[in-house]
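Every protein chain of the complex appears in place save one, which is left out.
Per-chain residue numbering starts at 1, and chain names A and B are given in the order in which the chains are listed.
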Amino acid sequence: MRVAELANPSRFLRAANLAIPWLGGATVLLFAFALYRAMLAPDDYQQGATVKIMFLHVPSAWLGMLCWALMTVAALGTLVWRHPLADVAAKAAAPLGAAFTLLCLVTGSLWGRPEWGTYWVWDARLTSELILFLLYLSVIALWRTVEDASRAARAVAILTIVGAIDLPIVKFSVDWWNTLHQGASVFRLGGSTIHPAILAPLLLMAAAFTLLFMTLLLAAMRNEILRRRVRTLRLLQASAAG
Amino acid sequence: MSPLAALLLRDMRIAVRVGGGALIGVLFFLAVVSVTPFAVGPDLALLKRIGPAILWLAALLASLLALDRLFASDHEDGSLDLILTGRAPLELVVAAKGIAHWLTTALPLVVAAPLIALLLDLDGSAEAGLVLTLLVGTPALTFIGLIGAAIAVTLRRGGLLLAIIVLPLTVPVLIFGVAAANAAIAGPVPFGTPFTVLCALTLASLVIGPFAAAAALRLDME
Partner (left out) sequence: MRLSAVDLACRRGGRDVFSGVSFNVGAGELLAITGRNGAGKSSLLRIVAGLIRPVGGRLWLEGGEPELSIAEQVHYLGHQDPVKPSLSVLENLQFWAAFFAGAIKVDDALELVGLGAIATLPAGYLSAGQRRRLSIARLIAVKRPIWLLDEPTSTLDAAAQHRVAEFMRTHLSEGGLVLAATHSALGLSSIQELSLDRSVRSHAHSDVAGMEQPAAVAP
């Protein structure tokens, strides 16, 4: 089946119903393996075992940004190509991205407290990530406020594309400004600077998070399609009642 | 179910189901606190010192947000006409709507305040004191806001006028709320002194607000 054929909501539902259990199972297995490897990884000589918050903090940050990138693509799909499932994907993705970003903020905050003496500083990286969280919440609020689905989709699409400017800011904030947050150590020119014993579990956790995201996204898209069908049925019911 | 309880329940149901629900006020609260360091600078020591003031201002603005719809939506669809032909006294009706507004708009702010206070490096007793002042002071903001909402109900751009009317009236609440929150962080004034005055202001507003708002509504309807 070609991807383009999934544009039909009914076909998508059938494909999703097939895929979700398998994806869910794979997610659980990969998480189990990744957590096992993470537990085995060595402690930091300074921070001790606290450093292992990184295995939650970093992947959730990556997923928070990946999700917004996906929403941006979906926004283009709505505005430019008018793909029928684009706004469904965008609407389903927003709460997931918000959750990942919140997880990143909270884990980072707990991790930073012993070192920095405070739960929060207004440095460039933390602030831009908080802004990303606010952007997610405002997208969710916009979805809920505008009644008509297609008008909401267009408004959200514009907001998403404008908000995408925050993604490079978050990524390069530690380079462009003097921040308390540590510099880039994985995705940088010249290769990563992390020891492989920590890098491998980190990438495994990231893969597990990604699978989790995909599973939840498909499930949320399925729910959204069903929700729209319920709405249509209710409209029919009202007009049939005379 | 008594008429006033039915009104309270209806208003709360509508507030929760419509638009962003109860959380949009919290989002605004968070947004205001988040942009403040861009204006004031990221110096954490400074932010900690003005933290209570920032949070109080943000809570005030967030409370004002939903106020202009309080009477306007009932006025627009004719519900206000029917409410006036009811047998419940208008003052109690207005008070019931005020309580519903506080529960759905201001109380979520109070619940979110401890977390948001962390962003400004307020924790422990400072945070507790601040949250307590917000808990006691936000009803005053709501009930004073009722007066502005009632005055502005028939106007088109009522929201802005409402804010202009209400903001000066809330100044005493703001003064004592911030003073009490600051007293909880560092002496010399004991927390109790400004806090008691804050309680008194709230109690007074619970009475004055509904009476003034009901009078304004009756005048509007003429």
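In this section, a contact is a pair of C-beta atoms (placed from the backbone, for glycine too) under 8 Å apart; a residue touches a chain by one contact, two chains touch by 3 or more.
Only a predicted model underlies this, so the values are computations on that prediction, with no experimental measurement involved.
I'd like to know which visible chains would be in contact with the absent chain if the whole complex were considered.
Counted over the whole complex, the chain not pictured touches A, B.
Need a quick check: the contact residues on subunit B for the chain that isn't drawn.
The list for subunit B reads 1-3, 5-7, 9-10, 13-14, 17-18, 74, 76-79, 81-88, 221-222.
Residue-wise, where is subunit A in contact with the chain that is not depicted?
234-235, 237-239, 241-242
In this text, only the chains that are shown with their structure count from here on.
How big is the gap, in whole Å, between where the Cα atoms of subunit A centre and where those of subunit B centre?
Using C-alpha averages as centres, the distance is 34 Å.
Any idea which subunit B residues touch subunit A in the complex?
19-21, 23-24, 27, 30-31, 34, 37, 42, 44, 47, 118-121, 123
For the complex, give me every residue of subunit A touching subunit B.
109, 118-123, 127, 130-131, 134, 137-138, 140-141, 144-145
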